[in-house]
Each structure stands twice: as structure tokens, then as C-alpha cells.
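Note that this complex is displayed minus one protein chain, with the remaining chains in position.
Let's turn to chain A:
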Amino acid sequence: MSEKVICTKGIYPEFPRKGPSAAPAATHYCPGCGHGVLHKLIGEALADLGLQDQTVMISPVGCAVFAYYYFDAGNIQVAHGRAPAVATGVSRATDKVVIAYQGDGDLASIGLNETLQAANRGEKIAVFFVNNTVYGMTGGQMAPTTLIGEKTITCLNGRDPLTQGYPLHMCELINSLKAPVYVERVAVSDAKNIRNARRAVRKALEIQRDGKGYTFVEVLSPCPTNLGTTSVKNNDFINNEMAKEFPIQNFRDNSATAEHVVRSTSDFSKEKLDAMFELADIPAAIAHNTANFEEAQVKIAGFGGQGVLSLGIMLTQAAQAADMKVSWYPSYGPEQRGGTSNCSVIVSAKPIGSPVVYHPDLLVAMNRPSLERFKNDVKPGGTIMYDANMGDVELPVGVKGVAVPAQALAEEAGSDKAANTIMFGVMLELGITQLPEAAFARALEANFAKKPKLIPLNLAILEFARQWVRKNVK
């Protein structure tokens, strides 16, 4: 590539980032390239609008990869196609003026998703899109914007819609979205078009200055090098052929009615964080004797909706209220979707190793499939609590079985959803977990903290279950 001087407002007077050069104020762009013209328009607008101290310019991958050589503003160079995502990050973090400058391979091919999604979110960013119908940097391959019949190095006979599809119309695509504030297609192919482009560039940057939202300006631009033509002929190509496929026009201008989009400011205070996590009123631990505490490994299993996971949580809450070491680990994901779920709870006086229970001291089985799946894993001398509504069951020898009519008792006690609270009460009364009584009540209070009306009911159900044990279990 040969070089051409574009020194102007908003552009550095010399380009040391280019490295040592015989022509320190010449760009790396080819003669007749549209990038230089667009740089000039953006630089001028940034300077005239006084935005250089509040602007972040994002250079893409493509011939404009070195845009940061030139723009006298904060500069970030990014990966191929990702400028709108990076721009989103910068904009959300800083709420400053952010510009994503991109070519057609970058914006409309590899980065199409980021392009559309950022536009659809209405990010406060200005996208300047150079449509030169080819991949410039890599040697003129076909781009999404290549015209039908146009020859490139990867469509030597001209773009054939049957195998290569049709030109992608980015303004039209963006204009199908609700969020964008401003969408316009311009060209830099002659003086009149450049004047028009200057106006559009300014407009987009004014909208950014005013924080109103997403703007998209497509610029039909010459790449004489890869179109294998002269600058003059390339400009004719733009005016006569490209403009037919890609009409030069304004698609949308909501700038008059769009309002300043306000972004929140971060609060870093510990007070606010502690309040958000409700740390103020954590009750003190319930004292109890743990001298002879034997680690209790519990498996709870049943249908989704039987409160299996939350029974595990309640037990975990009880253990924590008693200042024990405790862990809860659920079956997660699709397994739950299949209808059954289970969780492991370990209560211990010592740090807990693996949180997964393979050989439980206590199995709580809320339905038959769960009982069948886990009953043979229970430790010799262990206990299986299961819902009596399963009818006759066969249990392994050396294991104590407790048939609890959990669902029936719950209904009798006033809630058809509280079979798990019944099981919780039975657990307490049987003393399997060795946790103090007060811890169980505390667990119910914690578990229903968001629905305080249910606390007295569940405390009553807990008591109901304990009485049932005293009467029915030896």
C-alpha cells in the first residue's frame, strides 16, 4: 500500500504509533481508499463537538485495524467482529461516547450477531460501517455486501446468488429493530456525497454526546486496490451500481424525541451490601453438646414438587442454626426435569469431605422409584423413612424402616403441601440427626422467612409429626 496524508482536526498531526516512517504524517491506507475520508469526517466532528476528551474509539480487524494510529482520542483495538460487544462493555462501564468503526467482513459477517444484538439493546454507541463490498485487508475476498455479479478473488466469475446468496443490507436489517435512534446510509464517492456524509457523522456523534442511544451510519466506500480499478472508476461504481443495491438515504432519525438514557451509578458501600444480603439480624447459634456427635449422612429423594430439595435445605438450616458443619448438594439439571430429584445433606462436627452421600445413615424416600434406587445404599444399622402410601415395600436386612403416612398426615394437619415438614418432624423426634429441638424450629422460620404466615402452620405440623412418632413408632 502507498500512503496519503489526511492530517486534519481530531486526527494526530503525526502518526508515531505507525513506527519509524519516512512520511510520519501519511496514513497506511491506499490512495483513493474511503477509510481516510471517513476518518477525516469523524475526526473533524469529534473536534468540533469538543468530544475528544470523552470519546473511546474502537478499531476493528480489517484495513481500519490501525485506526488508533490516527484518532486523537482514547483508543482500543479489538478482535475481529467483536467491536459492538467491546463497545457495550466500555459504554456500560464509563457512560462516555463510544465509537465502533468496522468494515463489512467485520460487521456483517463474523460480527453480525454482536452487531444486531448491540443495536437491539439500543446500546449508547455510534457504529460507523464501511461498506466497500470486499474484505480489504485480506486481499479482496467476497464480503456479505458483494454485489451480484461482482468479481472477487473468491467469486472469480462474479457473485452467484444460487451458491453465494445475495448482498446483505445492513441499514435495512438494523432498521427492522425498535431500539436504534438513528440509521442512515451515505457515501464518500464525490463532493456532494461527502458533504452529506459529514452531516450524518455529526448527527450520530451529537446523539452520542446527548446520550440518546444507538446510531448506525453505513458508508459506501471505495477500495480501488481490491476492486482492481482506479479511484475515479470506483467512485462511479459506488454512485451507479452500489447505490442501486444500497440506496443512499436516511432510514430513521428519532433524535428529536429520543431521551437521554440514564445509566445507574455504582454503590460500593459495605452498608448497602450488608443490607442487601440482610446481614443485620442473623440470630446467634443454638448451643448444644457436640462431644459425641457422629457425622450424619442423609439422602432425600422423591418427585419434583414433593419438597425434596427444600426438606434438605431445612435440615441444612437446622444444622447451621446449631453451628454444625453442614453441606447440601442437589441433583441438578435435566435429572430434575425427568421428575425425580434428590439431595445429599451431611451434618458433622468436623470439616466435611465430599458433600455427596453414597451410603446414607438416613434415607428419606418420598416415592417408590426413589426408594428402589437408593435403599440398598443405606448403611447397615441405618434408617429409611418412606411414605406409607407406597404400600408394601421390601427393605434390605439390617436397616430400620419407618413408614410415615407423610402426605396423609400433612393433609390432616392442614396443608397438602407439607409432607416434607412431616418428614422433618419425624426426623427430629427419631433423633437421627442429633440436632437440638430449637434448631428445627429455627430452620422452619428461616425456610419460610419470605412467607411468614406459613411459619405457625409449619411449626404446628412439626409438632403433629412428633406426636405421631411418639404414638406409632417404637
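Following the convention adopted for this analysis, a residue touches a chain if its C-beta (ideal position, glycine included) is under 8 Å from a C-beta of that chain, and two chains touch if they have at least 3 such contacts; residues count from 1.
Note that contacts and distances are computed from a predicted model.
*Asks:* UniProt protein name for the omitted subunit, picking from "2-oxoisovalerate ferredoxin oxidoreductase alpha subunit", "Macrolide ABC transporter ATP-binding protein", "Carbon monoxide dehydrogenase medium chain" or "Cytochrome P450"?
*Replies:* "2-oxoisovalerate ferredoxin oxidoreductase alpha subunit"
*Asks:* With respect to the chain omitted from the figure, which of A:88, A:146 or A:215 is a touching residue?
*Replies:* Once the missing chain is taken into account, the touching residue is A:88.
*Asks:* Pick from A:158, A:211, A:304 or A:330: which residue touches the chain that isn't shown?
*Replies:* Within the whole complex, the residue contacting the unshown chain is A:330.
*Asks:* For a quick check of understanding: of A:160, A:259, A:274 or A:372, which residue touches the chain that isn't displayed?
*Replies:* Counting the whole complex, the residue in contact with the absent chain is A:274.
*Asks:* Can you list, in ascending order, the chain A residues touching the missing chain?
*Replies:* These residues touch the chain not displayed: 17, 19, 52-56, 59, 65-66, 68, 72-79, 82, 85-94, 96-98, 113-114, 117, 121, 263-270, 272-274, 276-277, 279, 282, 313, 316-317, 320, 325-330, 332-334, 351-356, 358.
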